[in-house]
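The complex appears here without one of its protein chains, the remainder shown in place.
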Amino acid sequence: MTLAELAQHLGATLVGDGAMSPKRLASLTSAGPDDLSFLMPGKPADTDAGALIVSRAHPVDSTRHYLQVDDVYAAYAAASQHMDPAPAQALGVHPGAYVDPTAVIGEDVCIGPGAVIEAGVTVGDASVIGAHCTVGANSRIGRAVVLMARVTLYHGVTLGDRCRIHSGAVIGADGFGFAPSADGWQKIHQLGGVTLGDDCEVGANTCIDRGALDDTRLGQGVKIDDQVMIAHNCVIGDRTAIAACVGMAGSTVLGANCTVGGASGFTGHITLCDNVHIGAMTLVAGDIRAPGAYAGGVQGARPMRSWKKNVARFNQLDELARRLLALEKRQNETKE
Amino acid sequence: MTLAELAQHLGATLVGDGAMSPKRLASLTSAGPDDLSFLMPGKPADTDAGALIVSRAHPVDSTRHYLQVDDVYAAYAAASQHMDPAPAQALGVHPGAYVDPTAVIGEDVCIGPGAVIEAGVTVGDASVIGAHCTVGANSRIGRAVVLMARVTLYHGVTLGDRCRIHSGAVIGADGFGFAPSADGWQKIHQLGGVTLGDDCEVGANTCIDRGALDDTRLGQGVKIDDQVMIAHNCVIGDRTAIAACVGMAGSTVLGANCTVGGASGFTGHITLCDNVHIGAMTLVAGDIRAPGAYAGGVQGARPMRSWKKNVARFNQLDELARRLLALEKRQNETKE
Partner (left out) sequence: MTLAELAQHLGATLVGDGAMSPKRLASLTSAGPDDLSFLMPGKPADTDAGALIVSRAHPVDSTRHYLQVDDVYAAYAAASQHMDPAPAQALGVHPGAYVDPTAVIGEDVCIGPGAVIEAGVTVGDASVIGAHCTVGANSRIGRAVVLMARVTLYHGVTLGDRCRIHSGAVIGADGFGFAPSADGWQKIHQLGGVTLGDDCEVGANTCIDRGALDDTRLGQGVKIDDQVMIAHNCVIGDRTAIAACVGMAGSTVLGANCTVGGASGFTGHITLCDNVHIGAMTLVAGDIRAPGAYAGGVQGARPMRSWKKNVARFNQLDELARRLLALEKRQNETKE
């Protein structure tokens, strides 16, 4: 792709040679004279990049080529799509795939070696099912969906259009439901499914369990990082983004346009409104009804010796507080 | 299955038409006139369900059919098994499976496409090995075990009867054992195996590592959720249940009938007695010798601004406590 073509895609003003075809989109540090890079406003242009995406206010010169844009970060995101060297999968059904004759496969679909498509499945046009994926019975996959290699969908899973699911993700495994009984735990079979809206992304080795009765549901444009665990009956609002290693216990309801920091947890059966932002490694243990930023836990690493003393004090905290209040009271009495 | 048949399975008293055959077991909200739902005691019967599991004390009428039971939740659990629409796997060994000729396969076994059964493996009667599972050499799988698609057992893993292992689970990977040396970390090969008792369930993408010398062991009826990590040499007592995202470092010993909340951790080489219940996101760092409920960490999300102030104070906690004690002392001296 030439700079002229890129300029058109990005709505950029080209300053320099439009015929240049950058070899790579690269970081400022690693970019060379054949590469394109991008410079966030206010940062120094300390780079050998032959071409640079810059803000419209940035001074240009003849030492390299420039693409001037309104929003550098958005232009970088758009350019990354056009310059992604990821190879395309071969069109068609690989002879090593196992496709049930009752499955309905759309046009221009790629199905990789070893993929298993069970009975009653539908796969929309232009979707890619990677090697060794399993798509359980009666699941429905929208158009232009990408399942990377080794994604597992259990039966009764629905994916909207343009979803992108990474390797190792498991969607539709049993929710963790057991009733106590005299003979130990009695399994509660999980009869619901999982439904994802359009444009969702699910990271590597993430789990989204099927609902106990109704479906576990993700809205439109939900983005989930790696190693996340979404338990049965969770509902996640549109465009909410969840960082890695988060765990959501059953029946957690997240609003739209929320963000959740890495390794946070939700105790389940709680509801968060729209536009809530949760810090990293926070255990959310109750409803949140007002938009805004929230956090919990004790962030930050301290030298081991002083940390140990503070933790010991934490375990005396109620007693210390009581003694403080008693002191206050005595002092007030003394005054009177 | 008709209501009359269900009533017999659940030990329920039928009030209404026993010939009705509910289409689904559904939640109160989503159930319609063709569906069965269940009503926990004390909850309002605000549902269109055509049939309802209720407690014996619940008033009945002719607007719908009722199954009256002693324990609604247990009856729901039992009904969920009878009304699970999950499709059964086809009996027999799929032609796309790789079964070593020395493996001993029981009767009425299903082995899915791509499954790999290595030398010396035994698979008990009525067990299901899903697509793309690998069962390592000399592993022993009991009767009526279910491995969902894409479960990996390394060599020397033993599963009791009726175990159920979800997709992405890895049982028997190397424990994390290295000896420091002048040349960096020297690997300690992990020579033990993993043994699970009967009736265990292991969630999606959970890891249970093999022992360094002896086996890592789970008792009878142990239930483990998704994304859990059980390190080498752990021993887990009968009927203990572990929620998602928990990590247990090596040689943790849990008693029987324990429950562990999500995202909790165990620092390893510690022992917990029976009937211990650990709250979510707790780091258990020492033995627990008395049954009961325990928790740690700082639960709850707070507005970011006030949370930040409290965390800053946490890092002064020992100093604050010392100043409090000094004040107390001075006040006592003043009095005297």
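As written, the chain order gives the labels A and B, with residue 1 at the start of each chain.
The rule is short, and it goes like this: contacts are C-beta pairs under 8 Å (C-beta built on N, C-alpha and C of every residue); 3 or more make two chains touch, one makes a residue touch a chain.
These numbers come from a predicted model, not from an experiment.
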Among B:V60, B:A173 or B:C273, residue touching the chain not depicted: B:A173
Positions on chain A where the hidden chain makes contact: 24-27, 29-30, 73-74, 76-78, 80-81, 83-87, 96, 112-114, 130-132, 148-150, 164, 166-168, 199, 201, 203-205, 220-221, 223, 225-227, 238-239, 241, 243-245, 261-263, 280-281, 297-304, 307-308, 311, 314-318, 320-321, 324, 327-328, 331
Sites on chain B contacted by the missing partner chain, in the whole complex: 98, 114, 116, 118-119, 132, 134, 136-138, 150, 152, 154-156, 168, 170, 173-174, 176-179, 181, 184-191, 205, 207, 209, 212-214, 227, 229, 231, 245, 247, 249, 263, 265, 267, 278-279, 282-286, 288, 292-300, 302, 306, 309-310, 312-314, 316-317, 320, 323-324, 327, 330-331
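As a working rule, only the chains that are shown with their structure count from here on.
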CA centroid of chain A to CA centroid of chain B, Å: 25
